[in-house]
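Pasting a structure here, questions to come.
Of the protein chains in this complex, all but one are displayed in their positions.
Going in written order, the chains are labelled A, B and C, and every chain counts its residues from 1.
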Amino acid sequence: MIPSGELIQLVSPKGKRYTMILNAEEELHTHDGLIPLARICDMDFGQAVATHLGREYLVLKPTLYDLLKNVQRKTQIIYPKDIGYILLKLGIVPGGEVLEAGSGSGSLTMALAWYSGPQGCVHSFERREEFVDLCARNLERVGLRDRVSFYSRDIGEGFGLSDIPAGFIDVRTPWDYVDQLGRALQNGAPAGFLLPTMNQVERLLRALEDSCFTDPEVLEILVRPYKPVADRLRPEDRMVAHTGYLIFCRVMK
Amino acid sequence: MIPSGELIQLVSPKGKRYTMILNAEEELHTHDGLIPLARICDMDFGQAVATHLGREYLVLKPTLYDLLKNVQRKTQIIYPKDIGYILLKLGIVPGGEVLEAGSGSGSLTMALAWYSGPQGCVHSFERREEFVDLCARNLERVGLRDRVSFYSRDIGEGFGLSDIPAGFIDVRTPWDYVDQLGRALQNGAPAGFLLPTMNQVERLLRALEDSCFTDPEVLEILVRPYKPVADRLRPEDRMVAHTGYLIFCRVMK
Amino acid sequence: MIPSGELIQLVSPKGKRYTMILNAEEELHTHDGLIPLARICDMDFGQAVATHLGREYLVLKPTLYDLLKNVQRKTQIIYPKDIGYILLKLGIVPGGEVLEAGSGSGSLTMALAWYSGPQGCVHSFERREEFVDLCARNLERVGLRDRVSFYSRDIGEGFGLSDIPAGFIDVRTPWDYVDQLGRALQNGAPAGFLLPTMNQVERLLRALEDSCFTDPEVLEILVRPYKPVADRLRPEDRMVAHTGYLIFCRVMK
Partner (left out) sequence: MIPSGELIQLVSPKGKRYTMILNAEEELHTHDGLIPLARICDMDFGQAVATHLGREYLVLKPTLYDLLKNVQRKTQIIYPKDIGYILLKLGIVPGGEVLEAGSGSGSLTMALAWYSGPQGCVHSFERREEFVDLCARNLERVGLRDRVSFYSRDIGEGFGLSDIPAGFIDVRTPWDYVDQLGRALQNGAPAGFLLPTMNQVERLLRALEDSCFTDPEVLEILVRPYKPVADRLRPEDRMVAHTGYLIFCRVMK
């Protein structure tokens, strides 16, 4: 039995995925026909529900990874390989608080909200209205919207927050906001940045040198997938070679 | 002000780190002299406390990454780069439940306990008493011991659990426990494995083929660190080339 | 002035490349019109020759890399990143001798012939007539055909050669030919293998253990390309993740 309010993912015969909070009073309209969601309440995860045309959709309990794969995007998103590491380095914790800028399509926002838990709070800064909307919609669909506070202020004038235990900055010119970030964070707090080019990393490192941040680390994470065939075990022919460089440091005022 | 009961990390002038739950009635004995912990209660994170010999120890709020770096180990541990990804792929969530075998030194156990949160539960299977003790001590020190149930049973005879929403197996011969794992997990649940050698991956893939698990994925994660010097930006000379292969799949009974 | 008999490469406006030994009495027929090659004899490298329709073709002296990129292929070829390393490990030297099996499309054959020089000799074993033809044609076009001797014999019955100073095997089941290779090579000689899957590497290593070969090495080579843009320096989004594993060892009879 899957209760109303549960987060579910339906997988079509062709692999298309629909993510939603289960509402027994709604129907899902698909290319393969209509699914009255009430039927899913009588099922268990891992079973298949039929559309009115008889096509079977698998009912899964999505992992965070599944959700991130399905984020609607209008921007470059942050990938799971980077998100997992960011969580650990920032000390994200259930019940905790964290600040991020900008929200973008919201893949990192979703992960921060997921792991900050129902008692946690994510402060997400984004100036472009369309991205706030997109990010909010992506969070809404997976039931995490109420864990996130959006701010559209110009962070060049400060975050308007203080004593936040961790921060992550994913904007084009993070060096412009280093001092503001330092003021918003608790002393000793970890901060992180994602930047696609070496020129940006260079410029950020210079800004960090003249700031209250210490112990900068720069790294990149590569995921190498293999063909999962026991008789012919070998890496895939091609792989993602780059998403961005990660920079981590710590406030020491 | 740092309240008693808070998780703290003290960093010595030489970089040695002491992790503990702050107890105002205790003292910490170090090579640099004694620190009455009560003094820390009057301080803020990011400040330094002096030993009775006048050496200054930095007081930090540790991130999960900091804790993992400081795990006492008698076994090969699972590294942050892999742990972060495992969390997302397994759908670890505050308030959730997860099963792992074996406990080992407890680095993954610690991360699972951290992100399963105070309402969550980690079922950790380990037959060797010394590792249960070590793992329990590592968890105790960071205040996460009570989120973990240890089991010393022979998992060849089953896990004795059912309907668990996720599982991770880090033992030498995981192919011996695939059916047992399938029975312990909820239908549709994600499962993961870590294996150091290709021969083991091959053997596990064969076992998965004949099991209730589907959609196997095999991958490895590489972290490449850079020298954080703005004027001479370049990767470090050497890096970790291998920890293990990650395998993920899903139960479909 | 470019003399007849020189190896040249013509690059069309669209980047299509024509490789040939310059013969002043011939004409090249292209989609952009006809080029009387005699005209090229009056030019220098780096200049452009016009077709009778007025389209300009750049005249270049090709590097071995350029030639390898233009090999006509019906098989998986060996890539420059691997070839360069193979040359050094096998001790390929102008005036030297080397044995390879199989010829395939001839990319390695071409490199071996190129660096063995006019006094050198490449013994190339290939059972499938169509690959011998393809390989010979690829060599002919670049003027290296006469440095290579082709053999179509079944190498399971031996190579029919002895005292060869180096050997490279690129066939599906190299373990079947390890002893034969050992007999064909000079004592102390280096040998190399290329294999796409881990299962094959495992099987070859077992065969080498029971053979006259010592000091096996296994490695893979990765080339990571960058976008060559000064203002936005970063790796390309995707890269080749795998071509094959290289295995090197030495005969010690």
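We take it that a contact is a pair of C-beta atoms (placed from the backbone, for glycine too) under 8 Å apart; a residue touches a chain by one contact, two chains touch by 3 or more.
None of these values were measured; they are calculated from a predicted model.
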Out of B:Lys69, B:Arg128 or B:Arg224, only one touches the absent chain, namely B:Arg224
Looking at the whole complex, which of B:Ser12, B:Thr30 or B:Thr197 touches the chain that is not displayed?
B:Thr197
Touching the absent chain in the whole complex: find that residue among C:Asp44, C:Asp154 or C:Asp237.
C:Asp44
Residue-wise, where is chain C in contact with the chain that is not depicted?
44-47, 58-66, 68, 80-81, 83-95, 111, 114-115, 117-118, 165-166, 186-190, 198, 201-203, 205-206, 209, 216-230, 233, 245, 247, 250-253
Quickly run down the residues of chain A that touch the omitted chain.
198-199, 202
Listed in rising order, the chain B residues that touch the chain left out are 196-199, 224-225, 231-242
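Throughout what follows, only the chains that are shown with their structure count from here on.
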Do chain A and chain C, two copies of one chain sequence, contact each other through the same residue numbers, with over half in common, or through different ones?
same
Shared interface positions of chain B, touching two or more other chains:
198, 202
